[in-house]
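Then we have chain A:
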Amino acid sequence: MATLTAPANIVFTRPEGLTEFPTHYCPGCTHGIAHRLIAEVLEEMNVLDRAIGVAPVGCAVFAYNYFDCDFVEAAHGRAPAMATGIKRVLPDRVVFTYQGDGDLASIGMAEIVHAAARGENITVIFINNANYGMTGGQMAPTTLPGMKTTSSPSGRDVETQGYPIRMAEMLATLEGAGYVVRRSLHDPKNIRLARKAIRLAFETQVRGLGFSMVELLSTCPTNWGLSPVEALRFVEERMVPYFPLGDYRVSPAVAQIRV
Partner candidate 1 sequence: MARELWKGNEAIAEAAIRAGLQAYFGYPITPQTEVLEWMARRMPELGRVFVQAESEVAAINMVYGAACTGARVMTTSSSPGISLMMEGLSYIAGTEVPVVLVNVMRGGPGLGNIAPSQGDYQQAVRGGGHGDYPRIVLAPSSVQEAIDLVTLSFDLAEKYRTIVMIIADGSIGQMMEPAEMPPMQPLYHRQWDWAVTGKMGRERRVLSSIYLDPYQEEQTNLRLFRRWQEIQANEVRSRAYYLEDAEFVVIGFGTAGRVALSAVRAARQEGLKVGLLRPISLSPFPHQVVAELAQRVSGFLVVEMNTGQMLEDVELANAGRVPLRFYGRPGGVVPFPDEILHEIHALVEAPPTPGEDARLAWLERMTRLGGDGWQR
Partner candidate 2 sequence: MQREIVIAGFGGQGVLFAGQVLAYAAMDAGKEVTWIPSYGPEMRGGTANCTVIIADEEIGSPLVKHPPLAIVLNLPSFDRYEPLIQRGGALIVNQSMVDRGPKRTDITEVFIPCNEIAEAIGDRRLLNMVAVGALLPFLPELTLQDVEKALEAHLPARHRELLPLNFQALRRGYEVAEGQRSRV
């Protein structure tokens, strides 16, 4: 029988910002990576004690189980409004929402646009995986043209179902936004870039520089009917061309931030 001994040199642990609660996410899904990046950033910035998260409706509905900070659970799409209420009465807290594409870009379109327009000092982590994951893979506002979902079984027909919405580009037109970027979680390099962007988004908030959002291109292997590796490739080859990665709004004040 092998004896467990304390490892001499720990190189990888669970960040303090995550609880020990096992996640319910499907194998190969990038939600877990996004959670980890947020938790690492909150820990690194030493703000876990004053962080308040707002969970969405969608696959991340149980996000509050996984982060080791205070959390509330919003109605579908209303997370930015709820975050506004929290941040306005407790302006020194670090308030963030974690929303999917159906939540943010469909039912919650008004709330996200106006939170950005008001320049609410909140941080939004936007998971774009091009479908409604929790309800079983229906067409989302970000579903690619021709992409098959359970509610676009012949593929999204842009003639009748319209075109995908590029949220980062759209919100970047608003003066209230301090930092709006799109990143992807499909490979280690992009994950590192995503982490940096999440850090900058929270830095934007704690410095009172306005609304911040990081859109993260993510996978949904289960509903896409792909293996985890194929799903990562799908993001790189199909999603990135439609949703180009980049900085869409970095206000001059945010551009000064060095981390």
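Keep this in mind: a residue touches a chain if its C-beta (ideal position, glycine included) is under 8 Å from a C-beta of that chain, and two chains touch if they have at least 3 such contacts; residues count from 1.
Selection criteria: all candidates are chains of the complex that A comes from, given by their letters.
Note that the structure is a prediction, hence the values are computed from the model and not measured.
Peer 1: Could you work out which candidate touches chain A in the complex, given the options 1 or 2?
Peer 2: For chain A, the touching partner among the candidates is 1.
Peer 1: Could you list, by residue number, the parts of chain A that touch candidate 1 in their complex?
Peer 2: Answer in residue numbers: 48-52, 54-55, 61, 64-65, 68-75, 78, 81-86, 88-90, 93-94, 110-111, 113-114, 118.
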